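Here it is: the structure, laid out below.
The complex appears here minus one protein chain, its other protein chains still in place.
Labels for the chains are A, B and C, by order of writing; each one numbers its residues from 1.
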Amino acid sequence: MHGVFLPGNATAEVREYPVPEAGVGQVLVQVGASGICGSDIGFIYNGYKTHKGLDGAPAYKGVIAGHEPSGRIVAAGPGVTRFGVGDDVIVYHIHGCGRCRNCRAGYFISCTDQPHKAAYGWQRDGGHAEFVLADESTCIPLPTGLSFVDGALIACGFGTAYEGLRRTGVHGGEDLLVVGLGPVGLAAAMIGRMLGARRVIGVERSPERIEFVKSTGLVEDIVQADDQAVANILKLTGGVGCQVTVDCSGSTPGRSTAVEAAAEWGRVGFLGEGGRLETEVSDTLLHKQLTLTASWVTSLQGMEDVANMIAAEGLSPETVVSHRLDLRKADEAYRIAAGGATGKVVLIPAGAPQRDES
Amino acid sequence: MHGVFLPGNATAEVREYPVPEAGVGQVLVQVGASGICGSDIGFIYNGYKTHKGLDGAPAYKGVIAGHEPSGRIVAAGPGVTRFGVGDDVIVYHIHGCGRCRNCRAGYFISCTDQPHKAAYGWQRDGGHAEFVLADESTCIPLPTGLSFVDGALIACGFGTAYEGLRRTGVHGGEDLLVVGLGPVGLAAAMIGRMLGARRVIGVERSPERIEFVKSTGLVEDIVQADDQAVANILKLTGGVGCQVTVDCSGSTPGRSTAVEAAAEWGRVGFLGEGGRLETEVSDTLLHKQLTLTASWVTSLQGMEDVANMIAAEGLSPETVVSHRLDLRKADEAYRIAAGGATGKVVLIPAGAPQRDES
Amino acid sequence: MHGVFLPGNATAEVREYPVPEAGVGQVLVQVGASGICGSDIGFIYNGYKTHKGLDGAPAYKGVIAGHEPSGRIVAAGPGVTRFGVGDDVIVYHIHGCGRCRNCRAGYFISCTDQPHKAAYGWQRDGGHAEFVLADESTCIPLPTGLSFVDGALIACGFGTAYEGLRRTGVHGGEDLLVVGLGPVGLAAAMIGRMLGARRVIGVERSPERIEFVKSTGLVEDIVQADDQAVANILKLTGGVGCQVTVDCSGSTPGRSTAVEAAAEWGRVGFLGEGGRLETEVSDTLLHKQLTLTASWVTSLQGMEDVANMIAAEGLSPETVVSHRLDLRKADEAYRIAAGGATGKVVLIPAGAPQRDES
Partner (left out) sequence: MHGVFLPGNATAEVREYPVPEAGVGQVLVQVGASGICGSDIGFIYNGYKTHKGLDGAPAYKGVIAGHEPSGRIVAAGPGVTRFGVGDDVIVYHIHGCGRCRNCRAGYFISCTDQPHKAAYGWQRDGGHAEFVLADESTCIPLPTGLSFVDGALIACGFGTAYEGLRRTGVHGGEDLLVVGLGPVGLAAAMIGRMLGARRVIGVERSPERIEFVKSTGLVEDIVQADDQAVANILKLTGGVGCQVTVDCSGSTPGRSTAVEAAAEWGRVGFLGEGGRLETEVSDTLLHKQLTLTASWVTSLQGMEDVANMIAAEGLSPETVVSHRLDLRKADEAYRIAAGGATGKVVLIPAGAPQRDES
């Protein structure tokens, strides 16, 4: 089969790999779609980086890339109990030890047993291939009515957006501000509306992206990310600000906008990685009595919940996709994504399974 | 080895069994202590009963009884990652499928995959033996400073009390009422204090049990469970009632006491199984703006948390034990427990491992 | 001016009263609309009743009836600071002492200073008149875009529904069950949707009311309140039940439906007054890990919040009104309401102020 290797020099190579076989507790998933994530670009494609807990070694171990796969199970190894051949699944992007406190609570992302933890597309073969070998413990049912592209999106950005928004407690009758309208920001806009937000205001720097976002209809008002952004948000909200704000930009100024544009008694969610939080405290945080929640990805059950909600609500995460490319065009796809695509870039293998989405 | 079989006719038989061998993902635990639970008496010892989801068949499948084991790992099968030989553990009393939404959130107790779910001492061999075969996924570390008896108690009652109390949100500066001072009620008294409750008031019907409870020092005031109980609790609290009340009696009148003695804006926890909830609503619930939480056992991570807290606080769950008997005297032990023992009854196998509790 | 007196014999008398004058901290409100509440019928119209804390004396003190007024301020006494002549207001239905702990938290309804507490239409003159004398402390701004009838509805049922639903934590992506589709139930349906509920299922006994409810479009599915109700709700929800259920029926069977049709991990809100709660506990509450919240009316700030949300969302509480009558036809209006009107009955004084609702 084909699989994408990332040499770390801003290219993507399509290589040949054998189709793997499902071991104990594993399933073989024929990939329907596999998303490219900002962290793939920042930590692998443009040059290998490490992160906390890895002792300086690159986080990427030379495996098949892609941590956002969704597809159909074509083989199941011994000991698999919940899923079977023919089931369509989303693959949660990290396989945790399953035994530490965080894994037991469903947060594989926070697995504390480094030797028994492996992320798809980082430390074990991932979704940029025709097939991916997945542990059953990381499989989430893909509900009827959703496409594999929807599933791939839920595998990372929509799960992250859901968790971050749930921690803010957003509900109907509230205005939601989303800072940064990349794929995670658009996910937050869609999920925020689904959770009840009356109005979604977006903040974005890139004019091209603003045009794309307008075409999706996911955001009522878009404010240009400049030094008038907070003033403009206050103007849109009668001087009140937004009850809930989330930063999906991962930037220091983006987080400032999120706290400064929050209403008194508001809740601020930090979802985006990177950068810093730098803010005055008395007037901005204390006197507004703010609550700030920092959120990292989601749990297995959170991903299952949001997938079910999205399906029941009849939503289409695919709306945030701007580019779909054949797996074999991975190099071009990565170039587009790295160049600041307006929306999400997704790889589709040739011969990918088809869903009856009716 | 010896193991206890319960024929269902109010006797307990000690039989001979082979020592089992640890399979994939399993450990062999040499039992240090194994508690007798009220549900063992009510659903097995006195006559087999069934419950919801079991289609009329008895819940007990003729296995070695006992769902509250704690002991030392003496062998580990392939695929075991977190625990090893020599580790002392508490065994969470149900093995869930590990794949359903509830299992993924750590609530094996609420596993929805009936064929892949088995409770120790009910559907698979339990702790009333010298050895018990446990899935690693159900093992919780027994912290330094706790005894195997402590571990056995945490495996059921203390875990249940912790979960139920956390849902009430009890904190320091509040009065806690515990209705029913059996083993779970005493656990609630100890854990409630640990969580900060300023004062613990207990309600109990049995005079013998009241004497035993007094000797434990776990409860400041004990109110006799009669038709003056609510009036007496109000008297003890300046007419206010208790900010938090929990029912551990599992009885209809006990629950009435819990809601009627709750203060305005109070929180009521239901922990005890069985019986009904029957109450006037307007004055008792609505006008007091009460929140009621019903809680069933706890999660794997909840059990790990409470074990660690108990150890850090230097508490001794053993305090609630009134009778320790040799495993081979299981028949006598069950007779004592079924006769309404004042405190908890625990079985200790001959040759049980010893802990250095310093 | 005209005012309605209730003799307690199932009639309503329109009498002549002097127009009152605004004292310190008071405003004179020209009534735009005044609703008839179920408690007016049950506790006053059909025969005087008392309630807890009143030592057996009737709760109604022979004053002008009506505790759900909304209107325009036409005079303001000394010391009034927030409101002025020409302001349109909702009147919160109880004047509390303002100094006890509950009043300070905004819950005048739970004022603990009996001598300094008075409910409009019960212990002080109420809204069934051309004018009502209101303490400024009980006035809530009527937002632009809402009618006086909307304001009258918010003054009681919509405030109650909002508070009860917020305590359940309902949000988008969840199914909401409303048991009892009288005016408060319909308010709960509208507010529940506003807070984000994906689908609202209603339960109602009366065929006439079911027809009326269908005409409002506030509820997706209506289930007949009979012994198949729970089974039918489960059928509608794929066997899952509803994540959030609220009882607005105030009846014992209605509350049973609310707890039995709640999904695992669900939240149940009790809003309706009267009757009892009687339920099996283990399977229905504990094993489903339910949280039950009992809620009484709302706070001053809760009423202000919900009024603002309703206006911002462009909703029309008036939808739940089935009958509007001239104040002087109070007797007929009460007869209709007492006879089980399909929707809400509202009194409008002749010459009531008009709002520009554009």
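Just so it is clear, a contact is a pair of C-beta atoms (placed from the backbone, for glycine too) under 8 Å apart; a residue touches a chain by one contact, two chains touch by 3 or more.
Keep in mind that what you see is a predicted model, and the values were worked out from it rather than measured.
Contact with the chain not shown here comes from a single listed residue; of A:Cys103, A:Leu292 or A:Leu327, that residue is A:Leu292. Here one chain is not drawn; of C:Arg15, C:Arg101, C:Lys214 or C:Lys235, the residue touching it is C:Arg101. By the touch rule set out above, chain A reaches the unshown chain at residues 51-52, 102, 110, 167, 250, 255, 264, 270-271, 273-283, 285-296. Although one chain is not displayed, its contacts with chain C can still be listed: residues 24, 79, 81-83, 97-101, 104-106, 113, 116, 136-137, 299-301, 304-305. Interface with the hidden chain, as seen from chain B, comprises residues 169-173, 193-198, 305-306, 309, 312-313.
By our rule, only the chains that are shown with their structure count from here on.
Look at the contact of chain B with chain C and you find the same residues on each copy: over half of the numbers used there are shared.
Summarising the inter-chain contacts, the pair of chains with the most C-beta pairs in contact is B-C.
Taking the mean of the C-alpha atoms as each chain's centre, chain A and chain B sit 40 Å apart. Centroids of chain B and chain C (each the mean of its C-alpha atoms) stand 43 Å apart. Residue positions of chain A with contacts to 2 or more other chains are 305.
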